[in-house]
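The complex appears here without one of its protein chains, the remainder shown in place.
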C-alpha cells in the first residue's frame, strides 16, 4: 500500500483480512501485545456502548450516538497514533476516546448532561467532542500547522462521517491542508448513512477517498471493518505526515449497526437485510477469528476481558452517577480567563434565584387547554 | 472532446486554435455570422472595459473589476448559451453580460453606484452580479433543479473564478448538483490570481477541472483564451445538461491582464514578465488572426466595429451620467412586496431629514487634530 | 376542528399547501424517508414523491443557497435546518442573498422561501441543539421571522409563510412541539404575519415574549393573579415585522413592561422591544422596563439547562419587583 501510487480515479479498497478473518496478503508486522490491545479496546468499547444504550433506555443517560459496528475503524485508527499526536474527534468516538486515555466515566458523565465529562486527562492531546458536523476539520488543520511551525514530528488525526464530507468546512479544511502541506490525516468513517440519508444521496462521488484528488494529496480507501487494514493505512499516513508534513485522506468503509443516536429509529429508513448483511461483517468477530487462528484469542482470555470490562463499566457508571450536582458557577466560570462584571452579576443573579426559589417549575403540559 | 471520456487524474487542456491563431484540429462547425458576433462582443467588451477604467480614473465611476484578457472565456461561454438558459454571474462579467442583452449603460450605472443599473431586461434569464465570492453557485443549482422539475430543456451556466473554488459554497453547490443531477454548468474562469493570491496558494490541485471528480461528474480543462475551444466545450456541456440533465465543471485557463479591481495595484504581487507573456496570448488578437485567415476579419470591418463600439459607449456613458438622482424611496421600496409599517416610517424619516437638512456633512478630515 | 400539537399543525399546513400549490417543495436533511427528526414532514414524501420532498446532503449553506435558486426560479421551497444551532453556516446565504434579491434586482426577482428550524432548549439535548439566536435574524433586513407558540398559530402562520412572496424564517419552539394539543380548524387557516396576540388581558403589567416563553408567562400570570396582580400577556408570534402597536397599546394600559426571552441577554430581541418602549412610551412607564432572559453563556449541557432558561419563579419575582417599584 504505497500512498503515492494511489490512483484517484478508481480507488480500490485495501484489506488485510477478508470477511472471514483470513489473511489476504502478508502477515502484518504487529506485535502480539498490540494485537491484544486492539482487541481489548474494540471489545471494551462495544460493551461500554451497549451499557450506555441501556442507561439511556432506563432514563439514566441522555441522547448519545452509539458506535456499534465502527470499533475497527476507530480503534484501528487510534492505535496507529502516537501519544503526542493530536486527536480531533466528531461526536461518535467512544472507541478511539477510550483508547486515547479518556476514562469511560468521562464519556458517561458527558452524555448524562454533565459538562465535567468534557475534561480531558491533562497530558493527552485530544480535543473535546465536536457536535456541528465537520466543523472540527479546520481545527485539525490549524493544529497541524502549529506542529509544522514547531518543527514537525507529530501528526493530527481528525475523524468524521460520510455526511461530513458534504459540508463546506470539510472542503475548506482539506484545501487549506493541501496548500499548507501540513501533517494532518483526515479519517472518514464512511458508515454509509448520515442519519437517514444514504451515501448515494450524500454525494455522487463513487468513494470519499477520491475527493482527496481535488486537494492535491492522496486519498486511500480501506475496509473499515478490518482493524488491521485500518491500522496499517493510518499508521503509514501518520508516519508520512510526521516525516514529510503532508496530509492524507482515508476513507474507512464501515457500517453503523445501531441507531444514529438514541433518538433515532433506523427501521424507518433502512432494511433489515442490509442490517443483517453488515451484522455478519461484525469487525470484532472478524478480528477474533484471526486472533483465534493465531492462538492469541482463547475462551479463557475472553472471560478475563469480559470480567475486566464489566468491572470498569460498573466503576464508570458509579462515578458518573454519584457525582455531586454541578455548581451554578460552572455555567459562567470558564467563559473567559477573567470574568467581565456583567457575567459576574448574571452569575450572582442565578445563584440568588436558585437560593430563593419559591415556585417550582412545572412541566409544560397544557394538553389541549392552551389558548 | 467527449465529456464522458474525460480522465479525472490528468486533464489535458482542450484547444481549437493554437496560440498563433492556427487551427489545431478540425474546423469547428460555427456559422460565419456567429464568428463575427463572437468577435464583436469580445471587442466591444474590451473597449467598454477600457472606457470604464478611464471613467474610474477620472472620478466618474467607482470601483469595478476589469475583464481585460478574459473576453474569450466570457464570450465563448455566453455565446454557447441559448436565450432561455439562465446565466448566473459573479462580479467580473462585462463580456458575458453585454452579450446576454444587458445594455452597457446598465453596467456603467451600477459601477457608478446606482442601484438602477441592476435592472435586467425583462425577458432575459440573467441574475444580477453576486459580490460575495462563490455564493451564487448554489443559486445556479437551485435554478437548475427548478428547470429539471419543469421538465428540463434548459440549462444554467454559472461563472466564477479560481479563488471561488476554495469556498465552502463551491463545494456544497457542486455536491448538490452531482446528487440531484441537475442541468447546471459550472464555469471557472481560472485567471490564475485571486487578487494577489496565485493559483498555487489557492489550491494544491493541479487543475480546477479535476475537482469535478469529487462530485461524480465530468470536469473539462479548456484554453480560456481560445474562444472557439471555450465555445465548443461549453456548448457540449450545456447541450448535455439540457438533454440529459447532468452537470459539468469547466475550467477555462485565462489571465486577468488588468488590475483585480480599480482599487488594486497588481505590480505589487506579480511580475512584468508574466504579464508580458500573457499579453502576447491576448485572446482577441488570437481570434482575429484566425478570422483574418478565414477572410472574415478585414481592416474595414474593424473600422466599422470601432465606430460602432465608440458610439455605443458614448451613448452608454451619457445615459449613465445623465440620469436623475435616485429617489430616497428607492432605498426602501424593494425590501418586501408589502412594506412593513416600521420601514415606512424609516422612509418617511429619511425623506423628511433630507428635506429639512440644515447642516451639510463635511468630510472627515480631522488630520492629527482628533482627541 | 382537530386536536393537534405543534408538530401536527405544521405538518397539516405543509400537506395543505403542497396539495394546493405544485410549486411548494420540501428539502433538508432527513425530511424525506425519515420524515424529519421531529416528524414534522410526516407523510409528505409518500404523498408527493421525491420530486417535491427531497433529502439533501448535509450542508446548511447549500440547503439555503439551493432554496434561493429554487425560489428565484419560481418554486416555493420550504427548507428545514435540523436544529437552529446549525443555521449559522447558512447565515451568509440568508443575509447576503435571500434577504436581498428583491432589493438588489429592483423588485424584479424575489425569493419566496420558508426556512424552518426547531429552536430553543429544555429538551435535554446535546450541545448546539438548544440555541435561540432569533435576534440575529431580526437584525438582517429583508427577512421575516415568525415564531408560533401554539398549534393554531403554527398552522396559520406556516400557511401564510409559504404564501409570502418574501423569505420567512419560521422557528419552531421544540420544547412545545408535543407539549400540548389544541383544537385547530381543518383546512385553510391563515394567521397574519406581523401580528402579536394578546394571550391574556391584564391591567397592571405587560409581559411580552415568544416561543416557549409564552406558556411560562401565562403560568407566571396565574401565580401573580393569586397576589392580585393582573398581568397582560402578549405573544409576539412574529419578531420581524415587529408589532409595536399591540405592545405599546398594552404598555399604555398597564404602565409596566417585562420582556421574557430565552435567548442570551446581551443583544437579544428583548433589548429592541425595550428600546422602543423607552423611546416612545417613556411617560406611560411607571417602572423601568425589564427583561428576564437567558444568560450570556453557551446553552449548557442538560444538567444545568433548567437554570439557563427563565423560569416561572424568576418571572414572578420580576413582576413583583416591577409592581412594587
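Chains: A, B and C, in written order; residue numbering restarts at 1 for each.
We adopt the following convention: a residue touches a chain if its C-beta (ideal position, glycine included) is under 8 Å from a C-beta of that chain, and two chains touch if they have at least 3 such contacts.
Note that the structure is a prediction, hence the values are computed from the model and not measured.
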Contact with the hidden chain (one of B:28, B:153 or B:328): B:328
Which residue of B:75, B:98 or B:112 touches the chain not shown here: B:112
Residue, one of B:49, B:167, B:223 or B:251, that touches the chain absent here: B:167
Of C:80, C:127 or C:191, the residue in touch with the unshown chain: C:127
Absent-chain contact - pick from A:137, A:246, A:313 or A:347: A:137
Sites on chain B contacted by the missing partner chain, in the whole complex: 62-64, 91, 110, 112-115, 129, 131-134, 163-164, 166-169, 194-197, 201-203, 263-264, 268-269, 325-326, 328, 330-332, 335, 342-343, 346, 350, 353-354, 356-362, 364-371
For chain A, residues in touch with the removed chain: 115-116, 118-120, 122, 127-128, 130, 132, 135, 137-147, 149, 168-169, 172-173, 175-176, 179-180, 333-337, 340-342
Hidden partner chain, residues of chain C it touches: 61, 85, 88-89, 91-92, 95-96, 99-100, 103-104, 127-128, 133, 135-136, 138-142, 240, 242, 263-264, 266-272, 274-280, 282, 285, 287-291, 295-298
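Note that in this section only the chains that are shown with their structure count from here on.
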Chain A-chain C separation of Cα centroids, rounded to whole Å: 34
Junction residues of chain A, two or more chains touched: 166-169, 201-203
In chain C, residues with contacts to at least two other chains: 56-57, 59, 61-62, 89
